[in-house]
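With one protein chain held back, the other chains of the complex are shown just where they sit.
Chain lettering (A, B and C) follows the sequence in which the chains are written, and residue indices restart at 1 in each chain.
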Amino acid sequence: MSEPKFLYQRRAAFSDTDAMGVVHHANYLRFCEEARVAWMREVGLSNTHYPHSDKVLAVLHYQVWHLKPCTFDDLIKIYLQVHRMGLKIHFQYAIFKQVGSDEVRIAEAETLHIPVDKDLKPARPSQQLLTHLEKETWTETWLSNS
Amino acid sequence: MSEPKFLYQRRAAFSDTDAMGVVHHANYLRFCEEARVAWMREVGLSNTHYPHSDKVLAVLHYQVWHLKPCTFDDLIKIYLQVHRMGLKIHFQYAIFKQVGSDEVRIAEAETLHIPVDKDLKPARPSQQLLTHLEKETWTETWLSNS
Amino acid sequence: MSEPKFLYQRRAAFSDTDAMGVVHHANYLRFCEEARVAWMREVGLSNTHYPHSDKVLAVLHYQVWHLKPCTFDDLIKIYLQVHRMGLKIHFQYAIFKQVGSDEVRIAEAETLHIPVDKDLKPARPSQQLLTHLEKETWTETWLSNS
Partner (left out) sequence: MSEPKFLYQRRAAFSDTDAMGVVHHANYLRFCEEARVAWMREVGLSNTHYPHSDKVLAVLHYQVWHLKPCTFDDLIKIYLQVHRMGLKIHFQYAIFKQVGSDEVRIAEAETLHIPVDKDLKPARPSQQLLTHLEKETWTETWLSNS
C-alpha cells in the first residue's frame, strides 16, 4: 500500500462462524461498520454522529468480494480509506487475516453513505466532516476488485 | 401437554449455525422473540406494542436450557405459554425440532418482561393486554427445568 | 415484472432492527440467504446442498442497493432469479415491503456463488443443479441498479 491507511483490528468470534467452519459472509458488513466507527473516533468525528449528533451515515450501497475464508479466533485487520463523492461518503476496505507474520488478504469491500437525520431525511454532511475529508488520502486503484 | 399452547414455527437458517455445525445458542433468544411477536399478532395484541403503540415489553431476565442441538434447515417448533406476575409478564417456551413424524424437545426457555415506554420508563401493562392474559391458560409444571 | 419469479416472504424481526428504528443493512444478506434456501427447497434442489450433500454454495461477491428503509414487523417480500455463469451461480433479488395493498421496492441485491465441498475446495456444480438452471428464466434488465 502506497499510503498508510487507518487500521481496525478484531478477533473473529465463535458466534461469527457458520456450519462451514468459516465466518459467515453477512458479518463482514458488521466488521466494516465497526471499522468506520473506530475511524470516526480516531479522527475526532464521533461528535458528528449519533448519539452525539442527530445524524447517522445511512447505507445506500455496499459490496464485498470474498477472496479467502477466515475462521474462529483469526485476527482480522481492516484497512480503510474514505473520500467524498458529492454529498455522499465513500469507504473502501481491504480486509486481512493474520497468519503467522503475514497478512493474508481475505476480502475487499466498499460502502456508500449519505448523512440522514433522525427522521431518515437526507442531510448535508457536517462542515466538520467535510473539512476532515479533505485531509484524507484516497488511492483510486487501492482495491483490486472495484 | 395437557393444554393446547400457541405454536410458532420457523426453519433454522444457515446464518444461525456456528462452526460446531449447530444453531448458535444466542439465536434461541431471537427465536423466542419471534414467537412472542407471532403470538401477539395471533391474539390481536399487536396494537398494544411498538410500532403501533409506544410500548415494548422490555426483557428483565431470561434463561434457556439446551437439551439437544439442532442444525441447518431443521424445522423448529416453539410452543409458548404466558401469564401475568404482578406488573410483569412471564413467558415460557418449549422448543422442539421436527425429526420425521416426531417432535424432539431440544430446549426450554423463559423470559420475564415489563412494559416500558419509548423513554424506557416502566409503564403499566395496557388494559387490553391484562384482559387478554386472564384468558390464557398457564400450566405451572409445563417445563421440566424451571 | 415480465416473468413470474420465485417469492420468499418473512416478517422483519425486532432483533433485525437498529437504533435508527430500521432493519440493519447487514441483515439483508441473511434474508437473501433464506430466500435462496427456500428456492432450493421449492424447486427440489435441497438434496444437492449441505447437509444432504457435502456441497454448499460459497459466496464470492455480493452487493445490495438500499432504496428505502423497512421497520419492525414489515412484511418483506423477496423475488429472486438465478442463472449459471460458467461454473458460478448468480442470483438477483428484488426486495419489497408490503404497505397496504402495495409492494414498495426497498432494495435490490445480487450474490455470486461457487459450489465448494466440505474442505472449501471449489467443486463442479452437480448435474442436477445444472439441469435445473437451464429451466430458470433470467431477465437481464430485471434490476434497475445492476
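What we mean here is this: contacts are C-beta pairs under 8 Å (C-beta built on N, C-alpha and C of every residue); 3 or more make two chains touch, one makes a residue touch a chain.
Note that this is a predicted model, so its numbers are computed, not measured.
Of the candidate positions B:V22, B:I106 or B:L129, contact with the hidden chain is made by B:V22.
Screening C:A26, C:A94, C:L112 or C:L129 for touch with the missing chain picks out C:A26. Listed by residue number, the positions of subunit B touching the unshown chain are 19-20, 22, 25-27, 29-30, 33, 50-51, 56, 58-66, 69, 116, 118, 120, 145. Residues of subunit A that touch the chain left out of the display are 11, 13-15, 29-30, 33-34, 37, 46, 50-51, 71-73. What subunit C contributes to its contact with the hidden chain is residues 14-15, 17-19, 21-22, 24, 26, 71-72.
We adopt the following convention: only the chains that are shown with their structure count from here on.
In this view the innermost chain, defined by its CA centroid being closest to the centroid of all protein CA atoms, is C.
Here the largest set of C-beta contact pairs joins the chains A-C. Between the CA-based centres of subunit B and subunit C the separation comes to 28 Å, rounded to the whole angstrom. Separating the CA-averaged centres of subunit A and subunit C is a span of 24 Å.
Annotation: 35 Å between the Cα-based centres of subunit A and subunit B.
Looking at subunit B, one finds that residues 14-15, 71-72 touch two or more other chains.
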